[in-house]
Structure formats: structure tokens, C-alpha cells
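Structure first, commentary second.
A single protein chain has been omitted from the complex, and every remaining protein chain is retained in its original position.
Right after this comes chain A.
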């Protein structure tokens, strides 16, 4: 088995801990028997807070109920960048485990001194430290004497996997009771004393500029506190939320906008993507030692449309000025990164800005959370020191937030006389998949582009392959083809705003690779599972494929109108392994009846949490594949509500079965993004199995199937 090597020596601190070594920034003990744990990662509906609490409780030998998880804030939390890319468990979990192990040791040393026994003779049970002769003390008794205002040191060994009692067991998430009781847990549900309400007015036409603003209508609305305008940025502040709604409607009537920018032809995304100026990069190249002779070459093109985050809640933030200091409450994925961008826009030192996290609705990447925070900050300037809460409209959420980038992908395979793959070329045309705040010398926040002195609109870029890549994520095949070349063309124009959406480019690339593989296997008359296994060397990869195939009884007997297909990927080529088998039914529309998945995320801290995330990812991916596509005409985004941008409904959701392959000895990786690519490909391949048509353009709808049939005939 090709497992990862254990931590290399000499000992190094986990990355997050090295960046934030102060132990007191992670943990605080109180004499009343509680430990406050402060991770820099935030809850975005993925259950991370519970998994981290499990790790801390395990390593400290305390009951889970003693752990109080602290929300991230720039006042005290460790700076762990952004909560994204399924890295939370890897980064925060390792750092926390290490910090807890060291803190446990510090307490034991103190206890040993106090009790007059050797450290090694001491035991900890639920925070009570005991030793020979029935001597005892506890973390809580020692809490005031032990200072954690010191830096973590490398070389502490966390507990062996086998002696962890909580990790690896399903525990109930700490946030769930509040949520099912309807308690105010979300930022949307908070009310600060003296709070006002703000709304921002944005143009319907893409990037139109505000030419003229008549304010009288809005001024006449009861409760109005202020109308704010700075360039094309404008909004209202009101005593009440309905007042703010009415005022912004009135303001809309009084606004005259310039023409907007021209948007591309939604019906022909590949032509648009391939005709734009782009930065081209060779992502990877493999040259065969003894190249086989190509008898023929097959080329296929795949596309995926722009996809909206379409969070169930519109983005929301609160902000309050006190002199030249500002306090912001946000559901951003990165409090420090947001702070950095706010500092750029406001031209203030970061010390003047406090950014505090509060939970929002499920977040699948860089949505409007950060944008609305700047909106609130700008509107709060006119609030005389009172806090202002700003919430976007559904329409704004569906049109002004960044989208997941559309992609055109072309793959060419050279086949030898026996139909074996001897060469492989994969090219991607797409906007960048990342324009997150806090990472550049210019801000990435929407209002920043609209001010009278605007910042240039940020053009999305791609993270390097070493960090998993962006548009090129998962574009390097895991299969043992003798040679390949992978090329990425990142657009340097960006008429439609894009940034990070779950999996970045991986969904598109896995869809393309796995569809093509399936097609090549079918051409040879070879079973697609067998074909994949034959071309893989990595046993963990083969195991998930075999596990999914066994569980789905691959390959079920053929029935009219029913199809089965498989898709596989290792997320980012370094993360979770996932194989998916889809069973679809083709009637009026395509429906997915069942998804069977097998995953390997290394050690599973909270198995039920992992299943929940995989299941969620699989269902979301099904929604992307069957329904989703941002609609626009030449002037504006038109899919601005749930009718124009439908997502999967209860009656359309497939049964999902998830099998976890436990690898307790391998560091855990995230599960949230593992399923999207494999599920996408599995559905498309199942459509072929049922209908004999290859749909290469997402979403898979009646129309795209008919178009594909016409192309074949």
C-alpha cells in the first residue's frame, strides 16, 4: 500500500501553529472546568467546529462538553487565512492537536511539581490529574498558575491514533440543537443595541455607472436616516428594515444609470472563452521513454457553465464605527483577509478594524459575504456611530456575487493500433477561479470597484498547482498514460465576475477526463471499472473504485430507460479519494435515482460528519449537473431568482449511499469537495449507458441531450 510517510524529521510545527505559535491564542482554561478553544477556521455549515472540539477533547483528555468553541475574530484568534479548500481539518486540526498535546504536557509538569511525583506517573481523566498514592489536582485547579503565554515548540508528540477515544467516532454536532430549535444562531438573526438597517442599490445592467440620483422619493420614506453615495456606490440607512426596503425601491426609481458592459453569448460559451486574451501555462508534461505509435487521435470538447453559489440566505453583515475605528460582524470565510481588504479600501491601519465571525448559511466558496461587509462599513459611516445591518436581496445574491467560472475543456487522446492510449492532451479555457479578498495589493470587494475613486476590478487568478491549482485543479490524470501535456488558458478579461466555488476547476476537469475515459473504454468494449483499474497504480484509488463497484453490484443488469455510470477522482490529486456510481432514469427528464459513493479521507475524525458532507456534496453536484447554469443576456444576469435558477428539490434528490474506507494512520483531509467531480462524471456516463449519447455540455438537460443526439446523427 502506498501510504504517506509519517511526519518527516526534524520535527516541525504544523503550518497553522508555526504561523500562530502563541499557545494562549488557541486555548484558555478557566477554573470553573471549561476550556475555550479558538481555531482560526469558521463554521460554514460543514461541522468543522465539532470535529475540532473532538480533537481538543481527545488530546487534552477532557469531556467534549467542557470544550467551548470560540468564534474567530481578529482581536484574538489565530490567523488561519481562509476556511476553504477542505483544508480545515488538515490545517486547524493538526495545529490544534499539537497545541493541545503541548499544553497537556505543560499542565502535567506543573502538576508533577505541585504533587511531588514524576510526570510519567501522572494520568489525566476528564481534566483531573492523578498519580500514585491518590494524589490529584486538575487543569482547573492549575488554570490560574499555568501561563500559556508562550510559543509552541516542535517535537511534542500527540497521542497515538489508537489511544484517541473520540476521534474516529461519530459525535453529535454542537451547533445542531440551536438550529433545530430556531434559536438565533445566524448573523441574520442578531440585533445589536441601537441597530439601523441598510440596503444597497446596484444596477441591473452589468457594471453600469450611476449617472444621476434623485433622492426625494427615498427621503420621503418614514424612518430614513441617510442616503449614501460615493461614485456609483449608493444605498440607504433606515431605522427599520422595511423602511430600508422601501427607501431603496424609491431610490431605484430615482437612479439613472449608464449603459452597462456587454456580456458574452451564453449560448456559445466555448467560442467566447477561447477567443479572449489569456495567460497560457503548461501545467504538466510527461514524456514517454519509448513513445508508442499513434494510429489515430480522438478529440472531445466539454463545457461547464457559470454556476452560482446560490446560498439559501442572502449575504448579511453588521458594522459599527467608533471614531476612526470600525467593528464588523461577518460570515466571511476569512476574518483576517477581509480585514486586510477593508484596510485597503478605507485607507486605515488594520489595527483600527475588528472583524468578528458569525455563522451564515452554508457557504460553498467566495460568495457575497465579504462584499456585504464592505457595504455595511460604508453605509455605517452615515449612521452616527450606530451599528448598521445590511442584507442583500435574493436578486443581488444571484447576480452580484462572484460565480464559479465557466470552462471549456478540450482533450485529445492518441491511440495506438490496439486502441491503447499513448498520448493525452488536456487544455482548459476559463477565467481564474480565485479572486478572494486579502491576498493582493488591491481589494477584491465589490463596492471598492464602484467608488468615485474606484479600485480596478480584480481579475480572477488561479492558485498554483502546489496548492491544488484553480482552473487546472484535477486536470493532471491519475491514470498511467505514457505521456501527456496539460495546458491552462486563464482569461485576462472578466466580463462576468468569478471566484472560488467549491472544487474550483476540479468539477469540470473530472467531468471531462472521466467522460472521455468512459468513452475510450466503451470504444474498446471494455468495462469502464476494469478499464480504470487497469490504468491506476495507486491502491487507495483502486480501493475506492472497487468498494463503490461492489456496493453498487457493478454492473447491474441492463433495463430499458435505466443507466449506470462511474466517476472517480482524488480531489486536488492530493486530497480525498472518491468513486461514485450513478443510477439514472431517463424519462421526460433525466432523474438520478441513486448514488453510491466510496471515499477515503485518511483518518476520519467524525465519520458521521464525513458522510454528511459527502452526501451533501453529492446532492449539490447532482443539482449542478441536472439544473444549474447562470443565465444572462447581453446586458445582465437574468437568473436572479429560484425560478430562473432552479436547484434540485426534495422529490428529485437521489438516494445516496456512502462507504468510508478508514485509514486511521493517514492524516485526515477534507471531504466537502471530494464528491462533486466524480458524481458529475458518473451521471453523464450513466446517461450514455441509458441512451447511448454523450452529453459533453453541462447541465445535462433534455435540451442538451437532444443537442448531443443531433450532433451524433
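In the analysis below, a contact is a pair of C-beta atoms (placed from the backbone, for glycine too) under 8 Å apart; a residue touches a chain by one contact, two chains touch by 3 or more; residues count from 1.
One rule holds in what follows: contacts and distances are computed from a predicted model.
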item	value
Record-based protein name (UniProt) of the chain missing from this complex, from "(2Fe-2S)-binding protein", "Formate dehydrogenase", "ABC-type Fe3+/spermidine/putrescine transport system ATPase subunit" or "Iron-regulated ABC transporter permease protein SufD"	"(2Fe-2S)-binding protein"
Among A:656, A:669 or A:683, residue touching the chain not depicted	A:656
Selected from A:65, A:147 or A:172 as touching the chain missing from the view	A:172
Per the touch definition above, residue among A:54, A:281 or A:391 touching the missing chain	A:391
Option from A:180, A:441, A:466 or A:587 whose C-beta touches the chain left out	A:180
Residue in contact with the excluded chain [from A:17, A:361 or A:597]	A:361
Residues of chain A (touch criterion as defined above) contacting the omitted chain	44-47, 172-173, 175-177, 179-186, 188-189, 191, 240-242, 310-314, 359-364, 391, 393-394, 608-609, 612-613, 615-620, 623, 641-643, 647-651, 653, 655-656
